[in-house]
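So that we are looking at the same thing, I have put the structure below in structure tokens.
Every protein chain but one is kept in place in this view of the complex.
Our next item is chain A:
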């Protein structure tokens, strides 16, 4: 135990003496949080929007008015035919259009099925998805209000078929994308910084030769590893704290969940990342190599974390792969905790998986760390 303390003390001294490293550890992540959270958003404004209204009734015009009232749409044109609208979409003059067929109002009054066509330029698939959701929402809301009206006038017995809004917006009613993104980006920060720092730190000692000097002492493997990784564990927790404070102050992200749970989970999660860092450093000889490998994994982890693309829309094999992605676990958990207010039992399955991951990863790391080559 005493031996571990000596290592921890030395490690902290070196970290805080390194004037080049401190800003990297604390300032860069903050910048990243601010920049990414503002930039990485699904929110799409100023959608150029056209429509074809063959019905031309009070009901159909009412629907178009809803689009005009929305902040997201700039109504550009009323097209006389579907062909004309479709040509404009093709040229890129509009991002989307809807097609309101004949007898729209009449069919609605009679509770007959009628459908409005929605056409979206899908060159950018993610954007198209979002636009589609916006349009569908407006139409659904509208259909809900007018069906209610018609029920009153016609005393219909049939219950109108109302579709719920999609779950993405369920816990984030105001559709504030920052609220949605900030916790996720915070996860990336904590993960990246702790992985890079821990991975590079031990390789650095290899490079300068001090690792050899340590390996000729009778120090036990676990003493060295705990002493080495503990400081980065502390830094990871520190980053989480700074990030949470910023999320509150700058972005006013609500925290509806249990803070103790979040810290408890993070303390286990960082162990997974540190284990990876150590594992990487055991198989590399230079900081460049370590950095390269760490980047390779981080990029895959980030892209497959569900942060930027929903996991549900990935192919099946990719969904299985995400089971090995610690970032995915944390993104899910932090959103559950911060936005949804989930409790201990809700996060338990994912937390247990993370714990198992930490045990396996660290066992591998300790096993692959060799004092004798």
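The working rule: a residue touches a chain if its C-beta (ideal position, glycine included) is under 8 Å from a C-beta of that chain, and two chains touch if they have at least 3 such contacts; residues count from 1.
Going forward, contacts and distances are computed from a predicted model.
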"ABC transporter ATP-binding protein", "Septum site-determining protein MinD", "Aromatic-ring-hydroxylating dioxygenase subunit beta" or "Glutamate synthase domain-containing protein" - which is the UniProt name of the missing chain: "ABC transporter ATP-binding protein"
Chain not shown: contacting residue from A:32, A:137, A:215 or A:267: A:215
Chain A, residues in touch with the chain not shown (by the definition above): 2-3, 5-7, 9-10, 13-14, 17-18, 208-210, 212-219, 223, 371-373
